[in-house]
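On to subunit A.
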Amino acid sequence: MKSAPDVALGPVQSGKGDPGEAEVAPEQGFMRAIARDTRLAFRSKGEVIQALVFFVVVVSLFPLAIGPETALLKRIAPGVVWVAALLSVLLTLPRLFASDYQDGTLEQLMLSPFPLPVMVAGKMGAHWLVSGLPLALIAPLLGLQFGLDSRELGVLVASLILGTPILSMLGAIGAALTLGVRGGSILVALLILPLYIPVLIFGAGAVETVAAGLDYGANLSLLGAGLLIGGLTTPFAVAAAVKISLD
Partner candidate 1 sequence: MFVWGSFGAVALAIVVEITLLRLRTLRIRHQINDSRVDRQVNDR
Partner candidate 2 sequence: MASSAVARDLGADEFRAEGLSLSRGPRGLFKDLSFQLRRGEALILRGANGSGKTSLLRVLAGFTTPDAGALFWNQQCLKPLAITSRRLLFYVAHANAIKDELSALENLQDALRIDGVASAALSPATILHALDRVGLLSQRHLLARKLSQGQKRRIGLARLMLVDKPFWLLDEPTNALDAEGVELFAGIVNRHLAGGGMACIASHLTMPLQGTSSELKLRASA
């Protein structure tokens, strides 16, 4: 089967009727995908709010389990908040593709002139806006419960803002691989949690180092590096995973 390179069959006329239409650029596709998924998420707000409430509840369980003495709570605070954030993001991962897969819109996305990695990156961005970002914004409130001072809360929010997008990116791979599979949501957790461990270590580690008065810059920059590398590589992996799942 001779496979020729992508053959351009003349000027692509995607405007309706007026041939002079400028070609719609891929970043436009990215913005459209983010806008589309965010709107869809706000239409079914329930899921988004439930994940947020889950985060708050899980975090407040620990003082009840471990006892109220502040010294201990202050030590475990970063770990508790980060693990709760991890689990909360994990809860909303199936949302990424499942509904589009059921109602057939995922196939429309795959047949869109915009490259699939761009559209998938948009979906990941939208998922972060509705899951990771809200977590990072209300985390300081919970940090107060654990007696963290303002500097530690600042680093906690910074680490969550840098870390949660990576969770959405890696999680998208798991969500795409387990599309349409029975018991998929638990399977996603099993597949993706090992990959979350470096983010957890550097995220929680950042807050611990600032609590110990050390330089937390390294942790945050490593998270930033993960964010950049992830941003450039995971969309392609997720696009491949979607194609595999729809084969």
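Candidate entries met the following condition: all candidates are chains of the complex that A comes from, given by their letters.
Structural remarks
Convention: contacts are C-beta pairs under 8 Å (C-beta built on N, C-alpha and C of every residue); 3 or more make two chains touch, one makes a residue touch a chain; residues count from 1.
Computed from a prediction, not measured in an experiment: that's the story for all the values here.
Candidate 2 is the partner touching subunit A in this complex, chosen from 1 or 2.
Of all residues in subunit A, only 1-4, 6-19, 21-22, 24, 28-29, 32, 36, 39-40, 43-44, 99, 102-105, 107-116, 119, 243, 246-247 touch candidate 2 in the complex they form.
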